[in-house]
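Removed from the display is one protein chain of the complex; every other protein chain stays in position.
After this line comes chain A, so read on.
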Amino acid sequence: MLRRAGQSLCHFLLEKNSGAGRSWCSREAKMSRPVQARRLEGIDKNIWVEFVKLAATYSKVNLGQGFPDFPAPEFLTEAFSRALGGGNHMLHQYTRAFGHPPLVKVLAQFFEKLLGRDLDPMTNVMVTVGAYQALFCCFQALVDEGDEVIIIEPFFDCYEPMVKMAGGTPVFVPLRPNPPKDGKLMSSADWQLDPAELASKFSERTKAIVLNSPNNPLGKVFSREELGLIAGLCVKHDVLCISDEVYEWLVYDGKQHIRIASLQGMWERTVIIGSAGKTFSATGWKVGWVVGPDRLLKHLRTVHQNSVYHCATIAQEAVAQGFQRELMLYGKPESYFVQLPKELQQKRDWLVRSLDGVGMKPIIPEGTYFLVADISQFKSDVPDVPNSDEPYDHRFAKWMVKNKGLAAIPLSAFYSEAHKNSYTNFIRFCFAKEEATLKAANDILQKWKQEKTSS
């Protein structure tokens, strides 16, 4: 709050020469009344602002923020170029607000097959500015002041501030690690919800639960039984499900991504969220979508038409063509949805060996392109500071990027404020990276290990 009680406005005017010619550099006073809206309270901090800056400044190898450093597939960038070269300059103008017709049509066709139900491209699909904006529309459309929203920890960090901005109350339930007794490396499957604990979080104020499968940051792919558990509670308590499935194609070891909306009683209460950025390795295009019943999507449309209204046309055109190709190649070896997870699985395994080889204990992810590793054996390099405000893994990750040039994200970034100290010995790595990047990461880790053993 910027209340400044009854001061007169003072203007300090300094003449200053600058590249823009003569300019006035003035320290003008601010407005004296408080300016920002209360809905922004407690949501101004953001892990990415800090860590992206650190990575940009210090990192030699960036396994932090989740984006590929390999190129988007050629068929996609070619589709973009073709659209531009095609001479239809109307692709530079507004398209249909709720989604470019070719894109919503092909999304409907695709998801019809995946969900086994008829979909109307005009009412069951909406395009958004990335999955991020899809999440925003869900919370704004469906969460009112006083509503509770269940969030499974660890979670993609934006869920909490978005729920708060909508006036809702986040209610957290943790995935708990059950390490295998044989001393093998943990899998993301070993992190599980306690059914009784989950059930206890549902109250008459519960409006929705946010599900993210495959899960960022752990890489967990929820099993049919686990989804059945969540679905049962949603139906019992008449609760909505916001299902963030952006990593739907990135599942490994022959596992299957199951869509909770296909479970009994769930279609009518679920909004499915997807992302072209993750599907086609083009995060910078910011094309996402929601799929769901009209009676929920109509409210998302209202939010959308009163916030951004249209999404960029040309990116939607290219993504539509990308999906057309995938529709034709579905299930075939040349399908990008087959090739990408295959490539990423190899990279995953590479990074797992790399980390295991130096004493960081990776939790093997079943999906996504993230991997969380236990860094307890490296604690000596970054001593504990008792009574520190900052969780240990935060300080470790910062030290690591500054001193070793390797960027990663502390796991506590994915926990609520109250639970930031639950698991402070883990950091998250992104492995959607070129071989050279992963090799460079390995070199840094090997050198580090040698320094530790020799000291």
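Methods note: a residue touches a chain if its C-beta (ideal position, glycine included) is under 8 Å from a C-beta of that chain, and two chains touch if they have at least 3 such contacts; residues count from 1.
FYI, contacts and distances are computed from a predicted model.
One chain of the complex is hidden; its UniProt record names it "Kynurenine--oxoglutarate transaminase 3", one of "Origin of replication complex subunit 4", "Alpha/beta hydrolase fold-3 domain-containing protein", "Kynurenine--oxoglutarate transaminase 3" or "Methionine--tRNA ligase, cytoplasmic". Residue-wise, the contact with the chain that is not shown comes from A:267, picked out of A:155, A:191, A:267 or A:336.
Interface note for the absent chain: among A:91, A:382 or A:440, the touching residue is A:91. The missing chain, though absent from the display, is touched by one residue of A:120, A:144, A:435 or A:451; that residue is A:144. When the missing chain is restored to the complex, the residue among A:57, A:81 or A:178 that touches it is A:81.
Among A:65, A:346 or A:422, only A:65 touches the chain left out of the display. Seen from chain A, the chain kept out of the figure touches residues 2, 9, 16, 18-26, 28-33, 35-40, 43-44, 46, 48-49, 52, 65, 67-69, 71-72, 77, 80-81, 84-85, 89-97, 112-118, 129-130, 132-133, 136, 140-145, 158, 161-162, 165-166, 207, 224, 235, 238, 240, 256, 258-259, 262-265, 267-269, 281-286, 295-296, 298-299, 301-303, 305-315, 330-331.
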